[in-house]
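A single protein chain has been omitted; all remaining protein chains appear in their positions.
Each chain carries a letter (A, B, C, D, E, F, G, H, I, J, K, L and M) given by its place in the written order, and its residues are counted from 1.
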Amino acid sequence: MLQGISSEAFVLGCSAIAASIAMLAGLGGALGQGIAAGKACEAVGRQPEASGEITRTMILGQAITETNAIYGLIIAIILLFVQPLLGGL
Amino acid sequence: MLQGISSEAFVLGCSAIAASIAMLAGLGGALGQGIAAGKACEAVGRQPEASGEITRTMILGQAITETNAIYGLIIAIILLFVQPLLGGL
Amino acid sequence: MLQGISSEAFVLGCSAIAASIAMLAGLGGALGQGIAAGKACEAVGRQPEASGEITRTMILGQAITETNAIYGLIIAIILLFVQPLLGGL
Amino acid sequence: MLQGISSEAFVLGCSAIAASIAMLAGLGGALGQGIAAGKACEAVGRQPEASGEITRTMILGQAITETNAIYGLIIAIILLFVQPLLGGL
Amino acid sequence: MLQGISSEAFVLGCSAIAASIAMLAGLGGALGQGIAAGKACEAVGRQPEASGEITRTMILGQAITETNAIYGLIIAIILLFVQPLLGGL
Amino acid sequence: MLQGISSEAFVLGCSAIAASIAMLAGLGGALGQGIAAGKACEAVGRQPEASGEITRTMILGQAITETNAIYGLIIAIILLFVQPLLGGL
Amino acid sequence: MLQGISSEAFVLGCSAIAASIAMLAGLGGALGQGIAAGKACEAVGRQPEASGEITRTMILGQAITETNAIYGLIIAIILLFVQPLLGGL
Amino acid sequence: MLQGISSEAFVLGCSAIAASIAMLAGLGGALGQGIAAGKACEAVGRQPEASGEITRTMILGQAITETNAIYGLIIAIILLFVQPLLGGL
Amino acid sequence: MLQGISSEAFVLGCSAIAASIAMLAGLGGALGQGIAAGKACEAVGRQPEASGEITRTMILGQAITETNAIYGLIIAIILLFVQPLLGGL
Amino acid sequence: MLQGISSEAFVLGCSAIAASIAMLAGLGGALGQGIAAGKACEAVGRQPEASGEITRTMILGQAITETNAIYGLIIAIILLFVQPLLGGL
Amino acid sequence: MLQGISSEAFVLGCSAIAASIAMLAGLGGALGQGIAAGKACEAVGRQPEASGEITRTMILGQAITETNAIYGLIIAIILLFVQPLLGGL
Amino acid sequence: MLQGISSEAFVLGCSAIAASIAMLAGLGGALGQGIAAGKACEAVGRQPEASGEITRTMILGQAITETNAIYGLIIAIILLFVQPLLGGL
Amino acid sequence: MLQGISSEAFVLGCSAIAASIAMLAGLGGALGQGIAAGKACEAVGRQPEASGEITRTMILGQAITETNAIYGLIIAIILLFVQPLLGGL
Partner (left out) sequence: MLQGISSEAFVLGCSAIAASIAMLAGLGGALGQGIAAGKACEAVGRQPEASGEITRTMILGQAITETNAIYGLIIAIILLFVQPLLGGL
């Protein structure tokens, strides 16, 4: 019946769970970044003299991939800090 | 019974969960972007002199992929900020 | 029992969850677009002089793939803005 | 107990969730279209002079694949706009 | 308790959810069609002069695959339009 | 409590959900048919002069695969039309 | 509480769901049959003169695979037609 | 509360669901049999003169694989016909 | 509330579901046996004169794999026939 | 409410479900054993004269793998026969 | 309501389920051990004279892998025999 | 009914679960980092003299991947320490 | 309602389930260790004279992998033995 639980506590509980789900968006990207790092190591191993170029490409590609996790982080922070204030529950 | 929870709190809780689910759309794209970054590193490693062309293709492809995460972000922001106002609950 | 929650709030909550599920349609497409971007980088790396052709093919293929995410976005927006008005709940 | 929720609201809520599930049919197709786009880029990279033929094949194949997402979209739109009218709830 | 919800609304709600699940049958087929389109692009890229034969094979194979999604569509339409009439609820 | 819902409505609701689950049997077959179509395109691309043989094999193999989806369709139709009559609920 | 639902309706509902789950056994077999069809097309494409042998092997292998779906179909039909009679509910 | 449902109906419902779950054991075997059929087609295509040997090996391997589905079928039939009698509910 | 259901019926229902879950242990083994059959066909196709050796190895390997499904079958039969007697419920 | 169900029946029901879950540990091992059998067939096909060595290695490897399923079987048997006695419920 | 079930029975039921979940840790290891056995067979097939070395490596690797399943077994046995005593419920 | 549980305890419970879900974001990244480490070992094995370059690339790529897990860790720590203070429940 | 179950029993039940979930961390590591063992066998088969080096590398790599399962084991043991004491419930 959840009778003893205030509306504020219900929203805070949902936001906590939601913030953690939003962080999962980083799961796919991190796997992808790891694959990119592996491919870069492989490429460096084959052409050590091009390691500068390869590393730059890897960092650039990973940085763009990182944006997805950052979007998730932003939403998580909004859920934990901003929304409760705005909601003015 | 959820008797003590107001309608407003119920909608806020649902929106919080929904915003975080919408962020998961970035999971697939981020994995894809990582794969693209890996392939680009591999290509640069094989043809360092074409690294400009390859990087440009990678950024272009990743940017289009990024749109999916941005759609998710837009929906998440609408769910957290716009809808409560419009609903005029 | 959900006794204290109005019908309007119930529909709004369902629509919020539904809008976020609809965004997940972009997950597969984004993964596919990333794979396409990776293959394009690989192809450019092998034939830098054909990078114009390859990039054009990549953009065309990704644009068609994008339609799926856009359908999801349309349904999400209908769920958040249009349906409540039409329902005239 | 859901006592305070009208029959109309219950059906609207179910239809909203159902419309979003129907959109997920696009997930597999979009992944497939992305794979097709990647293969096309690869093929163009190997035979740039045949890019017209390849692009035409890609568009044709993706268009047929698209039909699945469109079926899902049709069902989603029926669920959101047509069924409530017909049901005459 | 769902006390306030009529039998008709319960069946309509179930049918809506069921119609959307039936649409998911298109998910696997669409992925398969995309793979077929990719293989066709690859084949055209290797033998551009046989593109007519390849495209015909692709369309034929995809058309047969399409039948699965169409079966799903038929069941979805029966669920939304025909069954309520027959049930004579 | 589902008190207000008649036995007939309960069975109809279950049958609707069951009919849609039965349609999912087509998911695996459609994916398989798509793979078959892709392999056939590949084979035609390598031996265009054998396209008649290949297409015949593909159609035959896909037709046998189709049977699974048809079994699912039969069960779905029995669930929607035949069983309610027989049950004589 | 499901108070208003008769025992007969409960068993019929369970049987309907069960019949559709039994049909899912065809999912794996259909995927396998599709893979077999694809391999057969590939083999015919490489050795068109052996297409008779290959097709015969494919049909034989698919027929044995089919048995699994048929077992599922038998159980589904027993669940829908035979069991209610035997149960003498 | 399930108050209106007899013990017999409860066991029958559970048995129906259980019988269908037992049939799913055939899913993996059918996928495996399909893979075996595909490999056999491939082998026949490479060595048509050994098709007798290959087909025999395939049938033998598939027959052993079949046992798993048959075990599932036996348990399903026991659940539907034998157990209710033994239980003497 | 399950008030109307006897303890005996509850245990019988659980055992039925449990027996079917135990059968799923055969799923992985059957997939593995199918893969083994496929590899054996491939090996026979490459060395028809060693088909006796290969078939013997396949049967031996599959027989050991079979044990897992048989363990599951034993537990399922214990659950359906032996345990109720021992429990002396 | 489960009011009518004795503590003994509750534990027996849980143990039945638990025994079947423990059997699933054999699923992975059986798949692995099947893969091992396949690899052994392949190896025998390539070096028929070493079939004794290969078969011995396969049996040894499968036997060690088997231990996992046997641990599961032991726990299942403890759950069904030993624990009820010890618990002295 | 679970009113009629004693605290002791509740803990025993949870422990039974937990013991079976702990056994699933063996699933991954068993799959890995099977893969190791397969690789060993392959290696023996290629270098029969090194079968002693290979078998020793396989047994060593599998033994270390086995530890995971043994940890699970220890926890399962603690859950079934030790904890109830210590808890002194 | 959860009547005896205070609002504070409800939020603390949700935060605990949420903190652990947020840690799962590290799962994908850790898998990716392991793949990167494997590729680096492979590369070092092929070009031992470039091991410095390869190791540097691996560490750089893994460090960027690590950020995802760190974001998850930050959110988990906020959920456990900061939010309860801010919420001022 | 769980009225008859003491707080102590509730925590013990949760801890039992949690201890078994913590053991699942060993699942991934065990699969990885098995893959490592397989690769080591393969390597030994190719370079029997380096079997000492290879085995040492395998044991070292597996030992580091083992830490994950040991962390899980530590948490499981804390959950079963230490926490109840500290909680001083």
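As a working rule, a residue touches a chain if its C-beta (ideal position, glycine included) is under 8 Å from a C-beta of that chain, and two chains touch if they have at least 3 such contacts.
Not measured: the values here are computed from a predicted model.
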Give me the subunit M residues in contact with the hidden chain, please. 1-8, 10-11, 13-15, 17-22, 24-36, 38-40, 42-44, 46-47, 49-50, 53-54, 56-58, 60-62, 64-65, 67-69, 71-72, 74-76, 78-79, 83, 86-87, 89
Residue ranges of subunit L at the interface with the undisplayed chain: 1-6, 8-10, 12-14, 16-17, 19-21, 23-24, 26-42, 44-46, 48, 51, 54-55, 58-59, 62-63, 66, 69-70, 72-73, 76, 80-81, 84
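The definition used in the following text is that only the chains that are shown with their structure count from here on.
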So what's the Cα centroid distance for subunit C and subunit E, whole Å? 19
Can you work out the whole-Å distance between the CA centroids of subunit B and subunit C? 10
Would you please write down the residue numbers of subunit M that are in contact with two or more other chains? 1, 32, 34
